[in-house]
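Handing you this structure, nothing more for now.
All protein chains of the complex are present and in place, except for one that has been dropped.
After this line comes subunit A, so read on.
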Amino acid sequence: MRTLPVGDRALLVEVTSGEEAQALHAELLRRRAAGLITVREIVPAARTVLLDGLDDPVRLASELTASEVPALPRREEAAVDIPVRYDGPDLADVAAHWGVGEREVARIHAATEFSVAFCGFAPGFGYLTGQPPRYDVPRRDTPRTAVPAGSVALAGPYTGVYPRSSPGGWQLIGRTDTVLWDHARVPAALLSPGTRVRFVPVGCP
């Protein structure tokens, strides 16, 4: 674990894997809930957790490096099911990367239990992990200027669902009618860091 000051009121804690980052994030949430840390934002990402709005980042840094981070506890809540039509325009490209048929992409993807490693890019956009590294795919060479809301997409080790129409360079494998973000709903975001997710195939590609 490495801690990096970010200005005078924030701390970036860097670890070596996504799993460690998720475990660290869960531990920091636990400490905040227990009143052990006062912080405005706890923002997990690929290999880091950012703590923003701290009174004394230097002291927290020394506390963190002196303590053990327990392994990620398994979440008790049920996984969120997201129904997907696996008919995205990049399904064939992804199938070629994986060296399987298009139907097999759907079967493999839907058989994976994902969890939200972190959120970013847009409100409610989760970076979901859970697939083995052999299923990593590159971003598209040319990003699309408009990816429709509900598109289920892959890039690198991640799966994501576009909460609203936006430009994007991920490979689109399917789409869902599930609403990822609704600011009038509580909570507004269907997915938050740590949420477990399963994709449920509907219809036939």
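We take it that a residue touches a chain if its C-beta (ideal position, glycine included) is under 8 Å from a C-beta of that chain, and two chains touch if they have at least 3 such contacts; residues count from 1.
Here is the rule we go by: contacts and distances are computed from a predicted model.
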| item | value |
| --- | --- |
| Protein name as given in UniProt for the chain not displayed, "CidA/LrgA family protein", "Biotin-dependent carboxyltransferase family protein", "Germination protein, Ger(X)C family" or "Amino acid ABC transporter permease" | "Biotin-dependent carboxyltransferase family protein" |
| Of A:Glu41, A:Asp55, A:Glu104 or A:Asp177, the residue in touch with the unshown chain | A:Glu41 |
| Residue of A:Gly130, A:Gly150, A:Gly174 or A:Pro193 in touch with the missing chain, whole complex considered | A:Pro193 |
| Residues from subunit A at the interface with the omitted partner, ascending | 3-10, 12, 40-50, 52-53, 58, 61-62, 65, 118-125, 127, 164, 183, 188-189, 192-193 |
